[in-house]
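Removed from the display is one protein chain of the complex; every other protein chain stays in position.
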Amino acid sequence: MDISASVLTYFLIPAVKAVVVVILVATAAGVLTYIERRTLAFLQVRKGPNRVGPEGILQFVADVVKLLTKEDVVPAKAQHFIHFLAPVLVMVPGLAVFAVLPWGPEFTMRIPGLGKITTAWYATDLNVSLLLLLAITTVGIYGIILGGWASNSKYALIGGLRSAAQLISYEVPMGFAVVSAILMARSLSLVEIVEAQRTHHMWFILPGLVSFFLYFVSGVAETNRIPFDLPEAESELVAGFHTEYSGFRWAIFFLTEYANMITISAVATALFFGGWLRPFPNVAALAFLDVIPGVLWYVLKVSCFLFVYIWFRGTFPRYRFDQLMALGWKTLIPISLTNLVLVALAALGGFRGLRILGIVLWGAAIGAFLIVTRLRAAKPPAAKTAPASVRARAAEA
Amino acid sequence: MSETVGTAGSVPETRDTMLGLREMELNFGPQHPSTHGVLRIVLKVDGERIVSARPDIGYLHRGTEKLFETETYPMVIPHTDRLDYVAAATNNHAYCLTVEKLLGLEIPKRAQYIRIVLDEMQRISSHLLWLATAAIDLGAITPFFYTFREREVILDLFEDYCGARLTLNCMRVGGLQEDLTPGWLEKLRAFTEDLGSKIDEYEDLLTENRIWKMRTVGVGILTTERCIAWGVTGPPLRAAGLAWDVRRALPYECYPELDFEIPTGKNADTYDRYLVRIAELRQSRRILLQCCDWLAANPTGEIRGKVPRVIKPPAGDAYASVESPKGELGFYLVSNGGNKPYRLRVRPPSFINLQALPEMARGHMVSDLVAIIGTIDIVLGEVDR
Amino acid sequence: MSFWDDILLLDIFGGLKMTGRHLLRKADTVEYPEAAREPSDRFRGMFRLDEERCIKCTLCAIECPIDIIFIDWHNEKNEAGKNEKVLDRFDVDLKRCMFCGLCEEACPTNPKSIWLRTKTYELGTYERNEALYLDIRKLTKWDENVKPFTVVEPGEGR
Partner (left out) sequence: MAEDPKDTPAAPAAGEPAKPAEPAAPAPAAAAPAGAKPAAPKPAAPPKAPVPAPVDAMGEPLVAALAAAVPGAVLGAKRMVGQTTVELAPGKLVEACRHLRDAETFTFLVDLTAVDWKARDPRFDLVYWLHSFARGNTRIRLKVGVRDGALCPTVSGVWETANWMEREVFDLFGVSFEGHPDLRRILTWDGFQGHPLRKDFPVEGIDTGAAIYPDRYPEGGGPAPDDKNRKTVS
């Protein structure tokens, strides 16, 4: 290999990719804020932002311009350096993890003057990419804690404390859920996990129903979204850890939150929903689905998760802090441990074992759901018609 | 306000802090997203657990009672709109009842029914606003928009009837100023019949939801005895299990002729208060339907009693109260025989219910405080007057 | 039963179903500048005065709970040689007005000479002391300041 080729492979293409990824992620996070507001509006029988640009699509540009030109207020008694550092600490890991997200398979393209180049729809493929991902996302917590502490505001401090406790607690079930996917694929590389779902002839959501559920719930908690948005619960803590931030520093917190949503959704897609693979990747009859390229499949799946995020936000109240911790430690962690053992046993049986586990899990879930809803329909709850005085309710205090 | 001794509401301060660490003092309000106005609460917290809560009110004090003394009797009515500004009709009603009582006036039947219609519409709109804000306090943002959708219809109806949407000024001493507009009753009936399914929607979102239940069940318990000791009336008292409602206990207007229930709760917690208010929405709907029937059957009639041109009640005093959405709203009128009230005192349910807040909040967490403020359903215009 | 409800998250799915059903419903939003709502006939909006009908009795000023109506008049001999009241000034301090409508109610003429039922609500201004202090000219010819939906004469729409 001559020098120009190695420069190309090891420097130029990664550099281009890195720049593209950063720009794309920042834009995507911005667009996501618009999409969220719009979708929430639809859930809430209103219209949402629809003034800037066609259907309001440029609203996020207006927001960014506004935030950039806004005065950057720093409280007088804040720790200035840490106050300045905190958004950076949050943003850098939030963007860095995009290096390992596998958006699509390898492909070859022809660039005039350089010839054929084989590259992939991801910045890099590490053999420990999942480990890297878990490690890097955790660093973001420091930014939140430090931002809350350095603001010299009690609300921000409480928000930072809540955030620290919450993120650390939910790392655990999330880690276990990820480990179960690793056991199924026998690899730590996201690209290989996606490929393993092709070789196993199924998406890992089949045996990983519980794992996926755990991963997603923990993910919602990790990204501070309703119903787990305690660190920034606006009705309690005003704005939580970023109460004292304004202007573009606030925007960085905000955008990173959305970038993290994309990360969580993207990892969930890669681990459990076959990444860029089409549904039933081995059924030849569905080959016409290959018209849609892998990247689009991936984006489509991620969008679905993002929609669920927004849907959650439009539906649920918020947990209380102690309830949140109880849910994490007393419910999710025991379930995730049990699930891990089950998956490990099934993985011993290889492909066949995983398939049996999947069929059992899904059969039990759907069966129980049908039976209970049927029973419920037969006996409607008294809640709807009778006044509260006649409602019998067990005292749960 | 300077840090003087004592806690609000004579609640003894407990100091069982962890490891002997100092409590943190947290200033909750007056500008805070969930204090529903300009309420300030000085909290002492141990971690997130509330050791003591001391409400500090008066940021919206406008001297309304002083102002009453300078106005003639008809001119007081617009000022009463601004007490509990989300339930102006019941304020007007309580004031008019008091003056009528001292005058010994009789109100025409039709006016009584229209007043009840306005009251119950106001109760529904106030409870809807409460539901919206209480849900948003606990993080559920969507019920806000659903309830405002229905509240908007009520406000439109108010606008059709009296020309204003919020500060109605819709009642007069001796009856009403305006009769219903043609077609108004049909609009009201259509809305009322539709309301039942809308309430089901709110219940679908909240009643069974596990997070909603976790946040509200067992939070802010105030038993019947404590309610009475603190003078708490309205939904909090009924949620504690006492079926006491001014509409039944001290009946006014035509309420004895109407068929409705007084919903009560069992556990006196935030969840029961929520259930009671939801049930009251349904009961108000029932009352509205009955009133619609009566008004449709009696489409004409006097709407104002024999009121003297200049209202000069005899010297003496009288007190009359109505069941406002927040509790017992009363006016105490002292007349010296002149054309202006000598003294007009408001018994503000929000003010008196708020007094129980320190007791309800103690030992709970900061997040629960938000739920508790929401569940008392205060309006600062009435608290501070 | 409730155990299975708990495990299967039925309440969670119920809530999601509830909001999901609204996803494709038409929004109830009224987009204000383009689709302004027309107020009802009884809507209390901008003041309007009919100088011809006004008998200068000042009852509106007396009944105003916050004393924002200021009236001055003087007597003049008309052609018949009789004394006639002529308005010097009829001011309404709109920036303090709470639109209770008691002045309209107090007006003894029929139809009313001062009335608020004008179907206007677009009263926003940049300078409150200038624009929200109405003298006779603004009270009688305010169409140049405020665009009403329809000018309603008193007696209509009751």
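Structural remarks
In this document, chain identifiers A, B and C correspond to the written order of the chains, with residue numbering beginning at 1 in each.
The rule is short, and it goes like this: a residue touches a chain if its C-beta (ideal position, glycine included) is under 8 Å from a C-beta of that chain, and two chains touch if they have at least 3 such contacts.
Every value quoted in this text rests on a predicted model; they were computed, and no experiment measured them.
Screening B:Glu120, B:Asp137 or B:Glu328 against the full complex identifies B:Glu328 as the residue touching the chain left out.
Summary of contacts with the chain left out: across C:Leu10, C:Met46 or C:Ala61, the touching residue is C:Ala61.
Contacts to the hidden chain, counted on chain B, fall at residues 1-2, 4, 6-10, 57-58, 61, 63, 65-67, 69-72, 75, 101-106, 228-232, 242, 244, 249-250, 305-306, 308-310, 312, 314-319, 321, 328, 330, 332, 334, 336-340, 342-343, 345, 347, 351-352, 355, 384-385.
To be clear about the criterion, only the chains that are shown with their structure count from here on.
For chain pairs A-B and A-C, the one joined by more C-beta pairs in contact is A-B. Chain centres here are Cα means. That of chain B falls 26 Å from that of chain C. A separation of 43 Å divides the Cα centre of chain A from that of chain B.
The set of chain B residues touching two or more other chains comprises 142, 146, 149, 205, 208-209. Shared interface positions of chain A, i.e. residues touching 2 or more other chains, are given as 43-46, 314-316. Within the complex formed with chain C, the residues of chain A that make contact are 39, 41-47, 311-312, 314-316, 365, 368-369, 372-373, 375-376. Contact residues of chain B toward chain C in the complex are 71, 74-79, 81-82, 142, 146, 149, 152, 156, 159-164, 167, 169, 177-178, 181, 201, 204-205, 208-210.
Here chain B touches chain A in the complex through residues 24, 26-27, 32-34, 48, 135-142, 144-146, 149, 200, 203, 205-209, 211-215, 217-218, 221, 239, 243, 261-267, 269, 272, 275-276, 278-279, 282-283, 365-368, 370, going by the rule given at the top.
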